[in-house]
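This structure is in structure tokens; I'll ask about it shortly.
In this view, the complex is presented without one of its protein chains, the others remaining in place.
Residue numbering begins at 1 within each chain, and the chains themselves are lettered A, B and C in the order written.
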Amino acid sequence: MRNLPRWISPVSWIGLAILYIPLLAVGILSFNATRYGQQWGGFTTAWYAMMATNDAILAAAWNSLLVGVASTVIATVLGTLLALGLHRTPWPRWFRRGSDLAINLPVVTPDIILAIALVGAFAVLREWWAVFKPGLVTLIVAHATFQISFVTLVVSSRLATIGRDQVEAARDLYANTGQIWLRVLLPQLMPGIIAGALLAFTISLDDFVVSFFVSGPDATTLPLLIYASVRRGVTPEIHALSTIIVAGTMLAIIAVAWMQARRDAKPTE
Amino acid sequence: MASHLVVDGYLTTRPRLYGRGGLLIAGAFLWMGLFLFAPLGGLAGLAFAQRGEYGGVEWIFSWANLTRLAGWDEFGFSWSHLTILWRSVWLATVTTLLCLLLGFPMAFWIAAKRPAQRPLLLALVMVPSCVNLVIRTYAWQQFLGSQMPAAWLAQSLGLVPEGAALYPTVTAVYLGMVSCMLPFTVLPLYTSVERLDWSLVEAARDLHAGRWRTFRHGILAQCMPGLLAATILTFIPALGMFVISDMLGGAKFLLVGNLIQQQFGSMNDWPFGAMAGLFLVLASLVALWGLRIVSEREAPHHGARR
Amino acid sequence: MRLTAIAAILLSAAGLAAEDKPVRIFMYSEYIDPALAETFKARTGYTLDVQLYEAQEEMIAKLQTGGTDQYDVLVATGLLVKQMVALKLVQPLDQALIPNKANVGKQFLDTAFDKGNTYSYPYFWGTSGLMYDPAKVQGEPTWAWVMDPAKAPGPFTLLDEARTTLGSALVWQGKSMNSRVPAEVKAASEAVGAAKHSPKCLGFAGGVDGKNRVVGGEAVVAMVYNGDAARGIADKPGLQYAIPKEGAEIWCDLMLISAKAPNKAGAHALINFLLDAEVAAQNANFIQYASPVEAAKPKIKPELLNNPAIYPSAEVMKRLTYLEDLGKDSRMWDAAWTSVKSQ
Partner (left out) sequence: MIATPADGRPLDLSIAGVDKSFGPVHVLRGLSVGIPDGQFVTLLGPSGCGKTTLLRIVAGFEMPDRGDVTLGGNDLLRLPAHKRPVNTVFQSYALFPHLRVEDNVAFGLRSRRVAAAETARRVREAMDTMRITELARRYPHELSGGQRQRIALARALVNEPEVLLLDEPMSALDAKLRKEVQAELKRIQRQYQITFILVTHDQDEAIAVSDRILIMKDGRIEQDGSPEEVYERPVSRFVAEFMGSANVLTATCDGSDTAACGFAPLRLAAPAPWRQGHIAIRPEDIEVREIQPAVNGVRGTISERLFRGDHWELLVDVHGEHPMRVITEPDQVHSEGEEIWLELPPDDLLVLRD
């Protein structure tokens, strides 16, 4: 890119610092032997050992993963179909506007309002169907409900970058509707679908308010557990847990980048 | 023939397209209708009900929650709620501006890197948001605590009294807010900076435009869609945020988020909570709609051919 | 013969069912000795399943949104009982199943929260007062330390609880902690508002946070619950907890049975179990809060019994007041609190 002003780089580092200072603090505290407060009490890995044997944390991690994956799958399928149905159909203007509004609704609605609405819906549905008792099912349904919007928004923006000429070209080259989907639209949409799914998954992993209201006694997720520990004064096990989450994510990203680099390096001669 | 139309080279009719499109969107809209729109509608109704003597809901229609939100409480008119509202908007606005001021250079910085490095840096910006917000905010508390280097520095410079922590302060609140929202500013900004047509920027420079004019006409105009997305993604969540202000600002001042949360919690006044929530939703939608209109006017037209 | 066989089968089946069915108690974290689960299982055959909340309002919200069939025993502060009864979140107790009620101290029975103990029996009780660093304050503890910026000895925190903080301000101003007079409540809210704007005020905090800031030396005095104070003092001996001279709140957490408790028999068994003298003593020794079970006192560690932060003297007890449910007037209190936090 063109020569940027010299101050761009330092400002960016400041931005990164603001992002990473809390993570760094958590990382350091996770090795601090002091249980409460910030005084340095010596280096220890005891919190990691404790975390690894803490059934509550492991169960919550498992629940979070389960809820995250299940709700993300549901939301990604429904959200992608919604984006496609809205984009590839000549809906009347009022319908388009209305759908736009409907999709943005979960994005602008405060968590607590969403939570209360969902809880109300589950309470009514439970009268007929016992599946909706507070627990993993309600968590998955609730998460999927607000995730759909995010998936749809991301996939739609990707869809908008795929010109109509792509479909026309495929059609012109003898592709029937099924072939157009499989050979042209889906492969090009995939980055958008993956990005949407990742976003949805992150939101699910991080959600506290909605989870709090819809979860039952047997379905504690990590944010619920973390929130509770913060309320009663954070235990360093939570620091260890957060550090592991960050480190794991970073490793995953680096691995993906490395694989990408390898793949790019190989083919074109 | 006239009732037929051709979409993507396929001869079809409007009802058939609606049928196919309807099938595609049916799943999501049924789901959202059942779990979201219907209950939200119920909640909108709740906003006009009344709190029972011991909490709970009395289904008597009343405008009281609306007048209460506007400021008429048990002690007559007070500015309480309007102040809360104003403070929330102000906090969200300043946060958004700070995020844009940091996020724009960061977007350029990333876009200027080699293509292979860009996704890595972008991921680096996004990683912090996968750590729970409460934990990160708690970490800020730790970082700003009285025993930490940052506080020592401030103490030795005489900025704060000996032994004092750097929170609760306004600065701490903004640090926390920016730290939390910045990834959502950088991401959309980066996508439009990356697609920037530099020839237009150079054209502006060639015309001997000043730095500001080059930026305004050459860069800002092109980045408008990303800028708007960034503003929306930063401002709206910031508007409802209250955990950070409570933890780093000493919970001294209520924000809209607190107000709503309180009604469903300690105050046990669900109807009023629903009213305040409804208000926030509507205000956000109006803001969103306004921004969309602006963006439609400002964004370069990608009109269809013909 | 055949009849007895069937009866035996039925009985054993019932016994099995009782063993399989857990009793769920919904309470604050770290509020029961985990070792008691085994004793409970041994004595009654029920498994104890502890579910946690971190704030009273969380519990109410959970129950109100259809959680009443998820829990058997609820631990709630006395102030909330009337509300929980009105919202049909709890059910009347079968008194015959709780013989250990006889162990409870007289002053904790038949209180204003629950006349005749139709719904509840007490679990633990405590106070809210001031925790401070005696090296940095002078004179008798007073609410003025946190309510009057001019008299504040140094940085302080207030409790982020409307009733407790405004109530304390009322007591400081010589009014009732449960005042229903708008002018009095308003005056109290103005006092708290003024305190908030003092540069010495580090804000409103939860009990744990306030304690941490005194322990960390950032605050000189904090409004806290006595249990948090006890832990803080254990972390940093030398700190003190006191009931201010004007008086303060006494609170009592009660055990209730959820309206749709799945295991009603087990719930009664658990309440009865926790009121057992020996069990209550073991629990009190572990939790280090004050037990309302009079019969347990002989078995409670003397260092706890003699700790005025846990068991205040009879003289101090006279200055303590229970918070009452204010019914319709709670709206007025809400408005007052909102104005404190918004200005």
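Just so we're on the same page, a residue touches a chain if its C-beta (ideal position, glycine included) is under 8 Å from a C-beta of that chain, and two chains touch if they have at least 3 such contacts.
Fair warning: this is a prediction, and the values are worked out from it, not measured in the lab.
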Given A:4, A:24, A:66 or A:169, the one touching the chain that is not displayed: A:169
Touching the absent chain when the full complex is considered, from A:184, A:209, A:224 or A:238: A:184
Residues of subunit A in contact with the chain not shown: 163, 165-166, 168-176, 179, 183-184, 187-188, 267-269
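Criterion: only the chains that are shown with their structure count from here on.
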Topology of the chain contact graph, where touching chains are joined (line, ring, star, complete, other): complete
Most distant chain from subunit A, judged by the mean position of its C-alpha atoms: C
Pair exhibiting more inter-chain C-beta contacts, A-B or A-C: A-B
Inter-chain centre distance, subunit A versus subunit B - centres from mean C-alpha coordinates, in Å: 16
Two or more partner chains touched - positions in subunit C: 55, 58, 61, 216
Subunit A residues counted as touching two or more neighbouring chains: 37-38, 116, 120, 227
Sites on subunit C touched by subunit A in the complex: 24, 26, 29-30, 49, 51-52, 54-55, 58, 61-62, 65-67, 69-71, 206, 208, 212, 215-216, 235
Residues of subunit B that touch subunit A when the two form their complex: 5, 7-10, 14, 17-18, 20-29, 31-32, 34-40, 42-43, 102-103, 105-106, 108-112, 116, 119-120, 123-125, 127-140, 142-143, 145, 147-148, 175, 178-179, 182-183, 186, 198, 201-202, 236, 240, 256-257, 260-261, 264, 270, 273-274, 277-278, 280-281, 284-285, 288, 304
Subunit B residues within the subunit C interface of the complex: 51-56, 73-75, 78-81, 83-84, 87, 145-147, 163-165, 168, 246, 249-254, 258-259, 262, 264-269
